[in-house]
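Here the structure is laid out as structure tokens; the discussion comes afterwards.
Of the protein chains in this complex, one is absent; all others appear in place.
As written, the chain order gives the labels A, B and C, with residue 1 at the start of each chain.
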Amino acid sequence: MEAAHLFRSSLELHELTRLYRAVRQASGALSAPLSDADSTVQSMPDASPTKWHLAHTTWFFETMVLAPHLPGYRVFDETFNFLFNSYYEAVGERQPRPKRGMLTRPTLQTIYAYRERVDAAVERLLDGGPAPIVAELIELGCHHEQQHQELLLTDILHLFAQNPLRPAYKTPAPMLLESVPAASGYRSFEGGIIEIGHRGEGFAFDSEGPRHRVFAQSFRLADRLVTNKEWLDFMSDGGYRNPLLWLSEGWAKVRAEGWSMPLYWEEHGSTYSTMTFSGLQPVEPAAPVTHVSYYEADAFATWAGKRLPTEAEWEHAALDVSRTGNFVESGRWRPKPAASGGGLRQMFGDVWEWTRSAFLPYPGFRPVAGAVGEYNGKFMSGQFVLRGGSCVTPADHVRASYRNFFPPEARWQFSGVRLAEDA
Amino acid sequence: MEAAHLFRSSLELHELTRLYRAVRQASGALSAPLSDADSTVQSMPDASPTKWHLAHTTWFFETMVLAPHLPGYRVFDETFNFLFNSYYEAVGERQPRPKRGMLTRPTLQTIYAYRERVDAAVERLLDGGPAPIVAELIELGCHHEQQHQELLLTDILHLFAQNPLRPAYKTPAPMLLESVPAASGYRSFEGGIIEIGHRGEGFAFDSEGPRHRVFAQSFRLADRLVTNKEWLDFMSDGGYRNPLLWLSEGWAKVRAEGWSMPLYWEEHGSTYSTMTFSGLQPVEPAAPVTHVSYYEADAFATWAGKRLPTEAEWEHAALDVSRTGNFVESGRWRPKPAASGGGLRQMFGDVWEWTRSAFLPYPGFRPVAGAVGEYNGKFMSGQFVLRGGSCVTPADHVRASYRNFFPPEARWQFSGVRLAEDA
Amino acid sequence: MEAAHLFRSSLELHELTRLYRAVRQASGALSAPLSDADSTVQSMPDASPTKWHLAHTTWFFETMVLAPHLPGYRVFDETFNFLFNSYYEAVGERQPRPKRGMLTRPTLQTIYAYRERVDAAVERLLDGGPAPIVAELIELGCHHEQQHQELLLTDILHLFAQNPLRPAYKTPAPMLLESVPAASGYRSFEGGIIEIGHRGEGFAFDSEGPRHRVFAQSFRLADRLVTNKEWLDFMSDGGYRNPLLWLSEGWAKVRAEGWSMPLYWEEHGSTYSTMTFSGLQPVEPAAPVTHVSYYEADAFATWAGKRLPTEAEWEHAALDVSRTGNFVESGRWRPKPAASGGGLRQMFGDVWEWTRSAFLPYPGFRPVAGAVGEYNGKFMSGQFVLRGGSCVTPADHVRASYRNFFPPEARWQFSGVRLAEDA
Partner (left out) sequence: MEAAHLFRSSLELHELTRLYRAVRQASGALSAPLSDADSTVQSMPDASPTKWHLAHTTWFFETMVLAPHLPGYRVFDETFNFLFNSYYEAVGERQPRPKRGMLTRPTLQTIYAYRERVDAAVERLLDGGPAPIVAELIELGCHHEQQHQELLLTDILHLFAQNPLRPAYKTPAPMLLESVPAASGYRSFEGGIIEIGHRGEGFAFDSEGPRHRVFAQSFRLADRLVTNKEWLDFMSDGGYRNPLLWLSEGWAKVRAEGWSMPLYWEEHGSTYSTMTFSGLQPVEPAAPVTHVSYYEADAFATWAGKRLPTEAEWEHAALDVSRTGNFVESGRWRPKPAASGGGLRQMFGDVWEWTRSAFLPYPGFRPVAGAVGEYNGKFMSGQFVLRGGSCVTPADHVRASYRNFFPPEARWQFSGVRLAEDA
């Protein structure tokens, strides 16, 4: 880790300490209902076990913060650098990603002990008044762990969905089975030179900057998300059977995988259910559709005579929008029908919104030196940007400039659709 | 299940009761050192989780014995028929084999409760003096469970071998690091008409019969198993690099998989270690080689100027041999160097011995009617026969007529080599 | 090539010369209707291009006969040893099998020139009165080329079947659309010690020997082949949908490949057509079914309450049968309905008959030393034996002891079914 600044932190030390504790406790709370087995199994190569998420985020603090910056720190277990490194080539060899689920040992109990040991050491660092670069690394570690909290939930839902028992992670919250979605309209935005990218105050990931100018055409953005009801219309209009609506790669996927509805949906006679954290539940017509791929989002937009927004359009529109919404803290963990009324609704929370922008470097982007430089830049091919956060994102984790990304075929994350059109 | 006789049992009722209890307790003892996670993860499509073995063997009793033969019996859980059916097409749909490791629920505790419930019900049946066909089904279930005990150990070793920590299932027994294998010679057998196949007394699987005549040429059989020392000679003589020694499919496997030593071996400088139930341990020169495929066994025999025995030769030679040896009860769980002295040694226990016989029906073989008829007959393509049992086989499970089988590329079972030659 | 005898030839020199010329001319006649492109394309990894067959058989004479035994012989082209070696590891590296279809050069014309050059050289050897071992190698080369003649036709049919135009290799012969198959019965054979394997007079492949005794149970053999009509009954009775009829590996194949009828069959409303050398033609009810795998043959036999014969039974039964039948020379190139009347019909020609015997070494079998020793022995795993020859086999190529072999899933060869049962 070089001394180069990652970003300029705006946190006071006591704020950082509070953030660290809150984030670390939240991870523990998420894993509490899970058994040793639940937390160990890997349901597909793209997903990771809960235990691995818990250990990897801890390894990040140990490797990036404690080992270089806490004098005399001894690592908890020498083998963990191999076991829990995700993809940092600079840090050495690691357990192959598709084999993360083979690690029945160390046990979940050992990982909890690992977390306690590292927490105690980080607290010592925080007590001692860490240097700015160290404070920034700790803050980075917190945001990193928040990302993994969302992945932990996303991945455990996928695992439970593979089980024919469709087990529930928790008891269901009462549903608002509104059958009529809120009315939908479009907000207009003037074109011209706009600025996007992180402003440089407070934390942001490297890929969110540099802030820069882009030229945007005038455009209009839907004031709420596409609903399950609208998706059912798309399905009953033959959306999954008409190749002319689809990108070529998308259509190949439809045929190879037999896609005919969003991931996790099941048809029972004339009704649809979907896998949730409360087990199998009815599809709510008024709620936003989720677990759709970029290919599906794009096909839907073509069918609707619209298009997906670009990430610049989205960010520009989001500037004046309050960063509130249906996040993980609500405990609902399913997207929620839009409130009635005007204005841009559901911009933050509920579901990540696919944009038609590929995840590429902003002008002037340079990864920071050292291992943390592998954070985002190396994924800048084959991915599309998603914006806004989801119902399993921590509320203080996202912002208008936040760039999430997934490959266009991915469906297991909470991803949905907001339409746009040229003005 | 038809009323047709499976075999003629020679067990008294109290003997059957004793067998049932012993077998069921043995399974519990094998799984005792394993965590919920250890017992849930599936390390490859050919292997099954411990929890699945424990549940499937119990489901066998429930489905084949209790449901049809214990009036008023209610199944423990309706979903288990789907979850724990292995391959019985007659009994309905089931969890796909490669997805057995997704079942983090039901938990190991629930499976233990399932076992207790079924045990109590079977005991009631036994108390009531079951009809002969029911007694035979219970006896079949015991032998079925013994097969799964061996698989459980075989599979758990494979799982632990995928873990870079190479965890130990149990603490190591002291090794007898004899570097000099016992002397090896050949026993001669006269050719002519011989009889093989189960005699019809006591239990046997359907594929072991009918007993029938075959004509055998005169032959000679090695009086002990091939050792690790001899295998090292094969390796250092380029055995894994010379295509002329190999069957065509075997050589394709050598190249595709990069085989250069038995499964689980690791080279460290000039020495070799191997994964065992006690973690990574030195390869013992005098002990029998194990975890080799049919292709390797055949290539070794070609290199040695010998051949593998046929199953008829092996069974004929085994007739006068005491059915004792290094079985699971010894707790060693590794093959053991041959004792010095003459006579056929290591015929039973230590390692399953590859024969050059394909697993095919004996003359007159007919599967029994009903679901248990799917037991062996449907696997009669693409497999070779192995004889004699291994160091993780229950001692009372094998006999001279016992036919085990694996595809020629399989290596994770305890399989080794005994050489033969024409007289 | 060692001086060891391959077999004891019973041919006079002038007979050998006549055989050589006839075989070589026959290959040319088979390829005459094919274009350069037809002869170059490879339709699947298991099939080879016509041009490759023509060159490989010539390379066999060049490499095994001319290079070692004709003083001063210079190879036609140094690169051909790489291009046209099939699988002889002893002779060096070669073009990978799945890439044989990449060889648009050398052209078909060059290969014809190659054949002429080699023919002239072999004729010189024959003129000079070759040593016995050389004569035997030439005879081996002739039988080798006959095998490839059958493969050439088998493979070109597969290629043409991939073409949506379903092109014809030749104009159709008039069909005998008999809708009523000849009556079928069973011939009985006494059990006891019988002898099988080549007697040692005339040519045979190494795997046909040594002649040896086996003990056979009494058995009965169907006196004609299974017909398309009977296969349609199997289909309409749900034969392809009932897992209980199938070997486990076979059922997996049925589901993975969607098998519901023999290879090359197409359903048009209520009738069936099949790809032939004359393009798409109606399925003849009375003709023997062909292009079925071992799995299908075995499932059919189970459905019919019968079984497949062993190769020993087949050979024993064939001893008194005249070696005549519907072979390639007839020009029909489709299996033909059985004649009416008693006795074993269709034992030779029409279709290769699946036996339930795995292709394994006979007692005492040893491959000959040198490259020709790779001829058969290395394929002795994963294959089943077929007997009797087909409608595209040269008439003088087969005999009662002839052992053809294919993996159980193969369907593109002319393979069919004769039923057997225990007496």
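The rule is short, and it goes like this: contacts are C-beta pairs under 8 Å (C-beta built on N, C-alpha and C of every residue); 3 or more make two chains touch, one makes a residue touch a chain.
Please read these numbers as outputs of a predicted model, since none were measured by experiment.
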{"item": "Omitted chain - touching chains that are shown", "value": "A, C"}
{"item": "Absent-chain contact - pick from C:Leu16, C:Leu66 or C:Leu108", "value": "C:Leu108"}
{"item": "Residue touching the undisplayed chain, where the options are A:Tyr295, A:Trp314, A:Phe348 or A:Tyr402", "value": "A:Tyr295"}
{"item": "Sole contact to the chain not displayed, among A:Gln162, A:Ser357 or A:Thr393", "value": "A:Ser357"}
{"item": "Chain not shown, touching residues in chain A", "value": "87, 89-90, 193, 212-217, 243-244, 246-251, 294-295, 298, 307, 356-358, 360-361, 363-364, 374, 378-382, 384, 408, 422"}
{"item": "Positions on chain C contacted by the hidden chain, ascending", "value": "35-41, 43, 79, 82-83, 95, 99, 101-108, 159-160, 162-165, 167"}
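Convention: only the chains that are shown with their structure count from here on.
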{"item": "Chain contact topology (line, ring, star, complete or other)", "value": "line"}
{"item": "Farthest-lying chain, centroid of Cα atoms versus that of chain C", "value": "A"}
{"item": "Most central chain, judged by mean C-alpha position against the global CA mean", "value": "B"}
{"item": "Rounded Å distance, chain A centre to chain B centre (Cα mean)", "value": "47"}
{"item": "Approximate Å spacing (C-alpha centroids) for the pair chain A, chain C", "value": "59"}
